[in-house]
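Only one protein chain is missing; all other protein chains are in place.
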Amino acid sequence: MNGKNNSKPLGPILVLVFLCILFAVVPLLIKDQYILQVTIMALLFAYWAVSWNITCGFAGLFSLGHAAFIGLGAYVSTILFLEYAVTPWIGMLIGGLVSVVAAIIIGYPCFKLRGVYFAISTLAFVSVLQMLITGTRHLGPIDLGAGEGLLIPVAGHSWAKFQFVDKSYYYWIILAMLVGGTALAFSLKMSKIGYYLMAIKFDQEAADSLGVNVVKYKLLSWCISAFLTAMGGSFYAQLLLYVAPDRLLSIPLSIELVIIALVGGIGSVAGPIIGAFLLIPLGEILRTELGGQFAQVEAMIYGSILILIILFLPGGIKRELEERITDTVRWVVSAYKSSYGREKS
Amino acid sequence: MVGILQGAVSGLIIGGIYGAVAAGLAIIYGVMRIINFAHGELVMIGMFVTFWFWKSFGIDPYLAIIPSGFTLFFIGYIIQKGIINFALNKTTEREPLSVLLITAGLSMILINGGILLWTDYPKMIQTSYVLKSVSIGIIRIPLARLISFCLSMALVSALYFVLSRTEIGREMRATSQDREAAKLMGINQPRTYCLAFGIGAAIAGMSGALLAPIFFIKPSVGHVFIMKSFVIVVLGGMGSVPGALIGGLVVGLIESLGSQFVNPVYAQVSVFILFILFLLIRPSGILGRERI
Partner (left out) sequence: MGSDGFMLELDSLSKEFGGLLAVSRVRLTLNKGEIFSLIGPNGAGKTTLFNMIAGVFPPDSGKILFNGRRIDALKPNQVCKLGIARTFQIVRPFAEATVLENVMVGAFLRTSSVNEARRLSRETIDFLGLGSKMHEHAHGLPIGDRKRLEVARGLATKPELLLLDEPMGGLTPTEREELIDIIRKINEQGVTIFLIEHVMEAVMKLSKKVAVLNYGRLIFDGTPDEAVKDQDVIAAYLGEEYSVA
């Protein structure tokens, strides 16, 4: 896991270049709704991975239950819309707040658990939510949909209802969310909060002895992450116009976004984005090639990638790239220097 | 009143079987401090081995315990030797997160591989005794469940015997108490680890054989067992084999009795809440000891 690398900001440069490409390519994308859809999913997972990274990569709080926040965001905004005609834009924010409350209730007592045990408690959290929604038809007068889920009625093109026929609108929104999330993550990382989180991640007790209020900062990163993740959940609900517990509140979904962040590189801001844009299109290629069985093959590939990354590339691809690039640069510079030196003498 | 008694007995019966599943997880954790996320899938493979023996040769599922156990021992040994030992060498954490993730990856591979090979449609084993019930006083117990329960008890007892009376067991207990000291005493750590994982997997496989007559069999069934096993192991005391049994009985009891009074979902949820409470407040579990 990285330190903070203030002196070599390769990450933000990569991200900036990447985002510019994305903007430039949009006119082409608009023509092909399918590629647009894939890109939207990649952006969404990148967004979720960046949000997850704020609490795991920065502070070391390894959560395998982030799908809980995705689900909470999705369900809260959907129910507010279906039952009370609240526009999903506001519903998104409320979903975020609800997630923060849930994050505090569940996360806070579990902060004292070490690494794996904290991870397992997050698994319990998401399992409980999944069981509760699947098994409950009604909460008072509100229909929760149980296992079948809830459908959002199609309304064509409507900003107020957060629905669009032309997918490029979704594209712009999620792109904006990703840019915002990344900017937030980056500014956090470079600020006092970022330094404190890094200290907590590496040695909680040493951080404590230096005046860091460990609980407060863990909570801060945890809640920010929950809030952002939940908003992504609301977006997802509006994209699919359907929420159901089997996918949204599932452990596999949690693990998927963890894998994406790991592959790209935990602890860096750009890493998760790289991971998303490597894996999601891969999944889509599989879908076109394999048809029906692609879901299983994709899952097996994800599982294998997880194992391989842990065993061989725990810092993620971005770290590897960075090291290769800096090594190459150093090699080039020293080769240049030695040949220049020879000429001089 | 009868309902409650019936519910309690049913709960204990199924709980005892879950306890056997969890005992496998407990020993893997106990010796190596590894949390085997793929444990449910190991059970599932055991179920499928049993199913295959039954379908192809007409062999009674209870006899398939043996081949199931051997197969899973072999699989477990290989997994530890080939992958996990390698990961353990690279980490300094006492309870490595990396291994949890590796076993999570394995779990994904096994579930989906299974679905590709056998589809996710549930299969059932039909035996002559599946429909029979036994009456003890006013309580009725399905015969297959009763047999599975008794064999589960035997399985856990056998495991406990291996741990406490054999050389291998002693080595595993020593390693679980103090890794470094055990190494210094000449215990071959990698081999002990492989044996522990192999045995834990074998227990899972054999429990699978015991579950095959009474449960539906499909590749995704492992998910049920893994979460329950986590809960049971924490309730019983992380890494304790007798604790796993106790934990299993408690979980079975709560779920069964709870379902009598409230929506079964809430009974299950309360089990999870208990799980988190124990993690936070009493990680040494009901028995209060962190030893296998």
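A and B label the chains in the order they appear, each numbered from 1.
Assume a contact is a pair of C-beta atoms (placed from the backbone, for glycine too) under 8 Å apart; a residue touches a chain by one contact, two chains touch by 3 or more.
What you see is a predicted model, and the numbers here were worked out from it, not measured in a lab.
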The chain left out touches which of the shown chains? A
Using the definition of touch stated at the top, determine which of A:158, A:213 or A:326 touches the missing chain. A:213
Taking the full complex into account, find the residue in A:41, A:150, A:198 or A:219 that is in contact with the omitted chain. A:198
For chain A, which residues lie in contact with the unshown chain of the complex? 1-4, 6-7, 190-192, 195-196, 198-199, 202-203, 205-214
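The rule is short, and it goes like this: only the chains that are shown with their structure count from here on.
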For chain A and chain B, what's the span in angstrom between their mean Cα positions? 33
Flag every residue of chain B that touches chain A in the complex, lowest number first. 35, 83, 86-87, 90, 93, 95-98, 100-102, 104-109, 111-113, 115-116, 223, 227, 230-231, 263-266, 268-269, 272-273, 275-276, 279-280, 283
In their shared complex, at which residues does chain A touch chain B? 62, 64, 109-110, 112-117, 119-121, 123-124, 127-128, 131-132, 134-136, 251-252, 255, 258, 262, 293, 295-297, 299-300, 302-307, 310-311, 314
